[in-house]
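Note that one protein chain of the assembly has been removed; the remaining protein chains are unaltered in position.
Chains here go by letter, A and B, matching the order in which they are written, and residues are numbered from 1 within each.
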Amino acid sequence: MTLFQRIGAWIAVPLTAALLSAPVQAGPPKDTFVMAKDISDLITLDPAEVFELSGGEIIANIYDRIMMYEPEDLSTLVGGVAESWEILDDGKTIVFSIRPGMTFHSGNPVTAEDVAFSLQRVVKLGKTPAFIVTQFGWTPENVDELVVVEGDKVKISITEEFSPALVLNALSAGVASVVDMKTVLENEVDGDLGYAWLKSNSAGSGAFKLRTWKANELVTLEANGDYRHGAPGVKRVILRHVAEPSAQRLMMEKGDADIARNLTPDQIKGIEGNDNIVVRADPKGTLVYLAANQSHPILGKPKVVEAIRHLVDYEGMANSFLAGQYVVHQAAWPGGLWGSLMETPFSLDVEKAKALLAEAGHPDGFEMQIDTLNRAPFPEIAQSVQATLAQAGIKANIVTSEGKTLWPMYRARKHEMMVAIWSPDYTDPHSNIDSFANNPDNSEEAKLTGVLAWRNAWQSEAMNAKVAAARNELDIAKREAMYHDIQRDLQKTSPYAVLFQQAEQTAMQKNVDGFVSGSNFDLVFYRTVTK
Amino acid sequence: MTTTAARRDTFALPRWIWTIGNTVLTLVLTFVGLTAVTFAIGRVMPADPVLAIIGDRASNEVYERVYLEMGLDRPIYEQYFRYLGELLSGDLGMSIMTARPVLTDIAIFFPATLELATIATLIGVFIGIPMGVLAAVNQGRWIDHVVRVFGLIGYSVPVFWLGMVGLLIFYGNLGWVGGPGRIEPYYDGIVDTVTGIILIDAAMADEWDVFWDAVSHLILPSAILGSFALAYIARMTRSFMLDQLSQEYVLTARVKGASELAVIWKHAFRNVLVQLITIIGLTYASLLEGSVLTETVFSWPGIGQYITTSLFNADMNAVLGGTIVVGACFIGINMLSDMLYKLVDPRARA
Partner (left out) sequence: MSETTGETGMRAWLLSASPQSVTQARCQRAYLGWLAFRTNPIAMTGLIIVVVLVLAAIFAPLITSGDGLTPALENRLQPASATNWFGTDQLGRDIYDRIVWGSRITLYIVALVSIIVVPIGLIIGTVAGYMGGWVDNVLMRLTDIFLAFPRLILALALVAALGPGLENAVLAIALTTWSPYARIARAEVLTIRKSEFIMAAEAQGASTVRILRKHVVPLCLASVIVRLTLDMAGIILTAAGLGFLGLGAQPPTPEWGAMIATGRPFLLDQWWVPTVPGIAIFVVSLGFCLLGDGLRDVLDPKSAGP
């Protein structure tokens, strides 16, 4: 009894004290930039493996890449670790000169050996994003001959037909991050090329180094004072995992976060009245699209897919629950980038759709299943589509799931219709077009599970040829026209209806300045931020 | 002949060995059942652990390679026995999501849940017991009804909803408590992790700013989680006390002129203590696993959230490891409460 009382006093007194004298929420210190973001997708920080949006953004701030886009001009590809490059006459060999005077976070100098090692490491580890460079014909067996150090330069050769512009662009992707060979090899275990270690450590030459990564809690980055463009504007960047958008908003209003990345359009509207917070919108390369499995007896009919393209309330959605964060976009390569096609030929037209359905032999509609992700805005989009499909008699049932449950089904062609998301791996149209349109082998056994066209069991020989031709074309203007042509074709005959392009809305405290966010997911720069 | 002799020997063993043997057997069986069921669920899930590692755009070659690396081509019983073997040697495998050994993860996430559930249980105990006693003493009067209805309300509120509303009011509008998470991120890393329980670590390191920040983050989720504990404990206290207050010895004590306070606390309450401890144990166990939704709403980096996110990410080693640890605690506490109860209450022994 008395013991109980004593324990009670022990517990109760501090608790009440805390309630009464709740500590003043001072907000983050001046030199620390706190970002509220959903980083649940983060599973690795090894640049040879990162393929997730959050991870891609973080490694872009830790590692310099061979080629880069810089925050000062997001549309011009410039040299990163490579100071200059020379394309040899055959168009299949590029020689890079390394920028002198650069050092890694460890203090080691950045050399040609590091560059060659980084590329070879990607190919030898063979993780998911490796395809970005292995498509050039590199294999673990031949990469040591095709990527070589020549004095203080690196020479790369490709064996496949590719436009050099495309190759340079691909070398601005995450896999082209230059890692510190010496440090990585010091941490090698059983010949794993430092794979186990680099997952949660950093060995780069970028503006920040990784201090801590606590999964589903936070990532702390520390400024690299010796960065080649000068020290970053803040000493520390903390990415705080906050899954709940409304919690992110509360943290903004309380001043506990400097920036919130995942607010919904309606929350943005609610926060606009707050004088201490500014909202910015940055167009992103992410597309939301509908895909119909062509092995489905009804969805496989081109007229049916055409009808479905007319059964989406594009404007209605873009002006209501998507307002500000998604714009109508109907081509397979996002707007605002080289090669984009801005035509939007489709709008909700129930009569036309009914006529098309009748032509296809389904005047009374049919029944099918729509699968999609279980996070906003996908269930809402699916429900809106469900309602407009119903106007033409198509009865759709919605199933929402986590990505990890959705993908296996999509990759196994077990879906009927899918509302999904796609963002480019690098900023050349080939990145998207290759996946949307090119399907060299449609057979079940081919298992081209990474290719959207294969997943939807769609193949067109003519289209395959067009994709290859555009990929190899050396003349820039001609190449752009070819991509426009391909995108128009995809609008007419394909299993897709591209619906929207994302614009990321970010809420920031008024004192935050210099946050740069480009069209691709990994073009987000922390080093220019000041507060 | 020999067999009967042997059997007689067994029967000659003292009763407590039987009881312990029986308990251990149940414990082992339950544990094996737990791992088997969780393992089986993990293997029939539509979420694909291979894709959790390689992402959705990986080519089939990468897929096949990782599939083989993970040993997923082996028959399921073989995978299970291999897992059990590793488990017994203390190896829970690697987590995909955090790129760390599951054991390390649990050492990080479990203390957060422990902290939350402990404070929640304490809230339940220190408010629930007096409420229950008060209700029992005033049986049938308005105060009894209030406590009873209050208790039922604690049962009926969806915690995830209460958490959202609480966060909005007490953090958003009033600013009395800290926001989601365990601590403000800029306090992270100041205090060395010793026990993993921030309150203790901060107090030991003499970092009182960190301590108070942690307290302000802890109050709301633990109060909300505690509302369930409070309801249950108050309710059970009331019914135990009613039982005692109707006993003859209470009447005797009253006749002898003991003060009402002494009757209630010295006589009746002392007799319900053991039953109460059992109930508190059960509550604690159920909070350890029931904190999943609270942790989700408050971005609380605890074991419940760890298991849930791992589950959604097809990170089966993490799900299995987390479930086994929570399950073991759950089983252990239940068993302890059960034994304590049997030890003290002769009726339960029969």
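Simple rule for what comes next: a residue touches a chain if its C-beta (ideal position, glycine included) is under 8 Å from a C-beta of that chain, and two chains touch if they have at least 3 such contacts.
Predicted model, so just to flag it, every value in this text is computed and none were measured.
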Original post:
Wait, the hidden chain, what does it touch out of the ones we have here?
Top reply: A, B
Original post:
Which of B:Leu168, B:Ile190, B:Val250 or B:Ile277 touches the chain that is not shown?
Top reply: B:Leu168
Original post:
Which of B:Ile17, B:Ile76 or B:Ile153 sits in contact with the chain that's absent?
Top reply: B:Ile153
**OP:** Pick out which of A:Asp266, A:Asp349 or A:Glu480 touches the chain that's been left out of the picture.
**Re:** A:Asp266
Original post:
In the full complex, which residues of subunit A touch the absent chain?
Top reply: 244-246, 249-250, 264, 266-267, 269-270, 313, 316-317, 319-321, 374-376, 379-380, 382-384, 386-387, 390, 397-402, 405
**OP:** List the residues of subunit B that touch the chain left out of this view.
**Re:** 26, 29-30, 33-34, 37-38, 41-42, 44-47, 145, 148-149, 152-153, 155-162, 164-165, 168, 172, 238-239, 242-243, 246, 288-290, 292-293, 296, 304, 307-308, 311-312, 319, 322-323, 326-327, 330-331, 334
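The rule we apply is simple: only the chains that are shown with their structure count from here on.
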Original post:
Can you give the whole-Å distance between the Cα centres of subunit A and subunit B?
Top reply: 38
Original post:
Touching subunit B in the complex: which residues of subunit A?
Top reply: 1, 8, 11-12, 14-15, 18-19, 22-23, 25, 28-29, 32, 34, 40, 43-44, 51-52, 126-128, 130-131, 199-200, 211-212, 214-218, 220, 236, 238, 240-244, 246-247, 250-251, 253-254, 256, 401-405, 407-411, 425, 435, 447-450
Original post:
What residues on subunit B touch subunit A, complex-wise?
Top reply: 45-48, 51-63, 65, 95-100, 105, 108, 122, 126, 164, 167-168, 171-172, 175-181, 184-186, 188-189, 209, 212-213, 215-216, 219, 265, 269-270, 296-297, 299, 301, 305-306, 309, 312-314
